[in-house]
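First, the structure itself, so that you have it in front of you.
This view holds just a subset of the chains, kept in their places.
Lettered A and B in written order, each chain numbered from 1.
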């Protein structure tokens, strides 16, 4: 490695933009979930990241963008090492570099972790990029990008299939010049997971930095600590949940290993949802909306749904309307997204890049119209 | 004109497929609304249609398809004449010809009428085309194709801007090999029209053949007579209404010239809909669904909405859910369509052909999935 490079502990760099929820009191930058990472405008011919990674079953994947374009995407093996973010550039040029995690927070592998300890380069850190909007995305496997990489026939739940780079979240951010924070987990729901496991609801981790990861390696990076909502106020919060709740109606009962309780969302003989079970989901949605609003007084809330089927639309719409009546908060809307089809599905019967592009277009159109209709602050 | 051609009174032709609602007891084929017309598989080198047209303000437009492709589209002036449907074809070949009305039933011009009296040709009428599905479409200006022709900047409500050829209805039918019947009227709603005129609700004309036209020229062609729902049983009924009801909230009050009553859907001070007024629309939707189901026991009902904004989604979804609870009829779904944007709008700030193509894709995907999940009859 070029010995003329200078090493900068990452938290000593002022001109750096941190992406994703994180404990900023640490002396490292933990990349806790998809889309988390760093972004700099830097001169110099090269830049390296000093990173440390670990995992048991699910290895972290990361990506590099130069000047807004994806140029590299790869897995990280265990251990500490220096990763080249770029090299071979005219040293006087300002290069915009974004280095971010592709893999979701991995609740199934509490060892999965990746942190940035420092950067090494031969230039100066200039004012980092600024964005026009801040968007928070809350979701499940769709928001974790499952299916955005891999072949149509790929079936294994492997880390490479997931991404931030190929998601509607990233595509919307590029279209709107927005930065994002993501809370998402494959298989999880509003009320319960795809297999009726009620522990697998996203809302219960909303108020911690990245509670999806809590109880393991990432606790030392603040995953379980309370999230300071005042630190980054989004313009809009996009929720994409419901797909897994709906799945529970068609799955066998789940026995909670913690307490032996047996859970199942049930169907009527005619195949329709039992009303009470729809209400379990709807009420959980209302509670989640209240929780979100308690922590986020100002952002527009947009609930999007439909990329893997439309079954839960009435339950979500009804919950939103009841929430509005109960709270008199009308700063919320529902938006249905076109379901992926045989042309737009990716790996693992999940939406592929084409499906994410279509969804991103519909949501971006909506948000542009919404933002344009707002008074200038 | 070639004197070797033979004239066939249109109702004496057995091998003919009639498109659209009509009084089949007449000795003519009235083309009462968009998509109405005739279709034949015919040999011979040419074929002409003996038609008669009239109008005061809004001239009828028609289109010709040969072998499934649009080759001609033009207005009809007043009077009786023979129109060439095709010529110059190898006489031994079977040509599939569809001749249909582009312009919606014209409630604003009761003189607007066009009928087919006969065909003149030099070949034989073979078994007409058969279709895999029957679809009924109920809607407003979107379903009347307003904006599918004309420049982005065109502003006049002129007949050429409307079509069947460029609508999602036609595109879906081509994708699914389906035939259609259309009941649609620009500016009308479920409960009231774009300007709060409560007479302008589509449901009140649903049970007549084409009541949108009643009270004028078309009454002699059966427009006001009851429609025989058993004569053509659709596989699905697609409703695309709500856009004009929503408009009423932002329009001034309307004074009914018949009785002096003043009507207006109203907003709360915060800009949201007054709940009672939403309920007027929702209840009208429920009544309409009941009316549809009374006359159509079997078809799947699909309510689509969104091509010009999403405001009324919760009202429609709530109405559908209440309808399901009240009637225990679960054979109905809601599907939101992507709103037209600056790239996909056509004339008169209405969805253009690109927007209709996107909507047709979403609905076709849905219907394919639905039809594939049904047991074979």
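As a convention for this text, a contact is a pair of C-beta atoms (placed from the backbone, for glycine too) under 8 Å apart; a residue touches a chain by one contact, two chains touch by 3 or more.
The structure displayed is predicted, hence computed values, not measured ones.
Here 2 of the identical protein chains are placed; the entire complex in the file holds 4 of them.
Convention: only the chains that are shown with their structure count from here on.
Taking the mean of the C-alpha atoms as each chain's centre, chain A and chain B sit 43 Å apart. Within the complex, the chain A residues that touch chain B are 270, 272, 306, 310, 313-314, 317-318, 320-321, 330, 333-336, 338-339, 341, 361-362, 365-366, 369.
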